[in-house]
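The complex appears here without one of its protein chains, the remainder shown in place.
And then subunit A:
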Amino acid sequence: MPMKGRFPIRRTLEYLQKGDIVFKNRVKIMTVNYNTHGELSEGARKFVFFNLPQIQYKNQWVQVMMFKNMTPSPFLKFYLDDGEQVLVDVEGRDHKHISDHVRKILGKTEEVLQAEAQAKMQESNPANFGPRKYCLRECICEVDGQVPCPGTTALPKEMTGKYRTKMAAAQE
């Protein structure tokens, strides 16, 4: 069985990576209170159904909790680092509207995200050779078109040091 659930597209990597809400470092907990029935909670329900997987994928260290049928009107609550709580009322609003609003108030802006991506790229220079943990390659012999590793295939005689010294000695 290849597909599970009502909208299995929500489980694809492509869909998850398309999510654009990356929370600021201060946001630690996100709480969604909504109702399972009722016209006013419709936007909140759609938000939870479609946008929450994307958010959790992009913010793996933020705790997200859902509370159902506890209050008459739906809302989102964010708990920040310094104890501040941010309340967002979502009664009767569309899920797209909700996600835009959340991104505006608590998400990292495009420029910040781009700067971070740049910094990460700078740290990992692909031209560096070193341990696998930090660099792409360990030795030039791994690159296509270069001399293969002498540990696996013997170098041609003319390239070995002992032959060269022999030749140099013979010439003198």
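One rule holds for everything that comes next: a contact is a pair of C-beta atoms (placed from the backbone, for glycine too) under 8 Å apart; a residue touches a chain by one contact, two chains touch by 3 or more; residues count from 1.
Just so it is clear, contacts and distances are computed from a predicted model.
UniProt records the chain missing from this view under the protein name "Small ribosomal subunit protein mS26", selected from "Isocitrate dehydrogenase [NAD] subunit, mitochondrial", "NADH-ubiquinone oxidoreductase chain 5", "Small ribosomal subunit protein mS26" or "Flowering locus T".
Touch with the chain omitted from the figure is made, among A:I9, A:I29, A:M66 or A:I105, by A:I105.
Checked against the hidden chain, the listed residues A:M3, A:L87 or A:A127 yield one contact partner: A:L87. Against the chain not shown here, subunit A presents residues 73, 86-89, 91-93, 101, 104-106.
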